[in-house]
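FYI, not all chains are in this one, though none of them got moved.
To keep things simple, chains are lettered A and B as they appear, and every chain counts its residues starting from 1.
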Amino acid sequence: MTFFNRRNFIKSTALTAIPALIPFTAYSSQTIEVSNNSAADTEVKFFFDGKIYDPMEYVSVLQQIDAKHPIESDVYGNGGVIGELEKKFTEATGKERAIYMPTGTLANQLAIDALSDDKTKVIVQQMSHVFCDEADAAQAVFNKRLVPLAEGEAYFTKSELQKAIEKLSGSEYYYDGIGAVSIENPVRKAYGAMVPFDEIKQISEYCRQNSIKLHLDGARLYLASAWSGVSIKEYSSCFDTVYISLYKYLGANGGAILCGDASVISKMQRQIKIHGGNIMSNWTNAAMALYKLENIEGVLANVVKRAAELTIGLNKIKGIHVAAIPDGTNIYGMELSENVNTDKMRDRLKKEFKIEIRQPGESGKIMLSMNETVLNQSVTSILNAFEKTISS
Amino acid sequence: MTFFNRRNFIKSTALTAIPALIPFTAYSSQTIEVSNNSAADTEVKFFFDGKIYDPMEYVSVLQQIDAKHPIESDVYGNGGVIGELEKKFTEATGKERAIYMPTGTLANQLAIDALSDDKTKVIVQQMSHVFCDEADAAQAVFNKRLVPLAEGEAYFTKSELQKAIEKLSGSEYYYDGIGAVSIENPVRKAYGAMVPFDEIKQISEYCRQNSIKLHLDGARLYLASAWSGVSIKEYSSCFDTVYISLYKYLGANGGAILCGDASVISKMQRQIKIHGGNIMSNWTNAAMALYKLENIEGVLANVVKRAAELTIGLNKIKGIHVAAIPDGTNIYGMELSENVNTDKMRDRLKKEFKIEIRQPGESGKIMLSMNETVLNQSVTSILNAFEKTISS
């Protein structure tokens, strides 16, 4: 029996537990403290999807980058390191063109808007960022009707999609079709659970047969790729547009990339401008993301391996039970024995071992996000730290 | 055991049965044949919510009206018979002001837009006209996000509303509240089922306590009033804005009235104009509706009584079973024995007795709409007609 039963797990916890999740997804809220510790390279932080650089670390990385390959500024998103970054992403995704955007919200919204054209209906996951966390931008600014499927689930299947479309088409007098379908993968609100690639392929085929455009909110697509073994290009080939974030695990302070056909992407510069997103110079984000992109696949492969080792090791420690999320990526659930003083343990882990873990959520589980900082200490020393601090 | 179990009945039939319903709601589709029969006053038609006048009948009624009280044209919706009509509706609803609109869709949309102000979220019944039958106008034109509740049900309860709002407020980072709640009553897609008045009062109280504005899509409000015994004014007192149709049972060719506070209604003339709804002269609709309005409550009271008599009488005929919709208004479900040749029976009813009934829906039931034409023949002669034609 698995620790988490996918569909049930998400269903039973996600909806009632949301207030408790807020610290868990703290970086999307407004209260996170960013560490200024300069000895950052020995720290292990079991939250966030990548390393978060404090300002002077950030600046220092930029200097290292420039030393190898001088950073050239873009001008209003054109040329310089932005041009290099866009080229890199067209190669990674196999799409004709890529364009830098200030935020993932803008990337998602403009993609959906362009793909759906005059049609209003856009199908999304009920738990998706587009539906829950973009402040109703789709309706308020882009005149779209989001149709949420798979309430409380990570994803909808091809057959659920088809059924939903058939139901819609039969129940509205003025039905004029589906403008687009958007899929978030992996799904942040579902603890990073993935949409199975086979399901994606079926959805993609169905959409193409029915002339429905398909967008991928792949903010954390490299995580999906690392845990599923499906390449960025394979994922991208199923979609008309693909958005990838520059700040989840690519180190930047912000920014997003949208990839797609030239006919779609060529409309974006004006769209970015009229929505007020055309920033004069974006090299601080682009240079960092370009630099991290070079090794991201290797780094994440190591994190996947390390996550497996840690899971096995932690489960051998008395009082600890760790399990992956079904179809999961980098988030794992850890349960501690009831008699463990969690506050003390967290405190000691941080002070004595430079290891930070979240507080338990409402379900009592502590969610561990595996990211590149888990490579900063050896498996042995991390396991040792947990063993020491739990037995106190 | 009731013939129809409300919640279950609607749930089980409404969604799968929709294609079959299209003839049933034919007047909303595009193919209805309008009778030109001049002997119309002895015909009984068990469909539509009122009498539908063919052109020369219509013209003749206008002449009768003018003979008693000369019809004065409005000018772009101002003055004349439009002014009289608006005055009548402020009296009926107890609201400060009323304004003529070309369509109910515009009345609903403009009311919701005005009440919700800058907020995007508007809660509606999933089966409501606003959600299913206004071609996504709320999203496409008015930048609103409709949040559907009570899927497959006639209505949501106060407690379901409250729970839905609490869930929304806990699951979105940028939650900024509910702009408005809209209630359709009675609900056309739910076979005219009503929202219980006690539920409306509770919802109204909850909304006022939480500063949420409340709109009534009362296209067929006079039907609800006739079957529930709750007055138009009582219903209206629970809502901030009330829309009532002029062509369901008030005889007009089109048009709608929106009632509410002066502060809301005073914005409407400009809104009507910019959405292209400011028509030069509307007296043909206003004069007819004003005329029918005078007696509508008495007429419908008779229809209610007649519907009860017919139900009792029809149920005494072997092979016929008739039952009201739970919380229903003027639509009743009739089942015929399996051995009845429905086509023949319909044909004979029409030819021999000037009685028209619908074809059976997918569930096999024939929905009978009670309207003022059921007063055109006596109970005895109608029952006689059914008895004769079923036994053939």
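Assume a residue touches a chain if its C-beta (ideal position, glycine included) is under 8 Å from a C-beta of that chain, and two chains touch if they have at least 3 such contacts.
Bear in mind the structure is a predicted one, so any value in this text is a computation, not a measurement.
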*Full complex, copies of the single sequence (shown: 2)*: 4
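Please note the rule applied: only the chains that are shown with their structure count from here on.
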*Superposition of chain A upon chain B: rotation angle, C-alpha, nearest 5 degrees*: 180
*chain A-chain B separation of Cα centroids, rounded to whole Å*: 47
*Residues on chain B engaged by chain A in the complex (per definition of touch)*: 15, 18-19, 28-29, 120-121, 132-136, 138-141, 143-146, 167, 170-174, 176
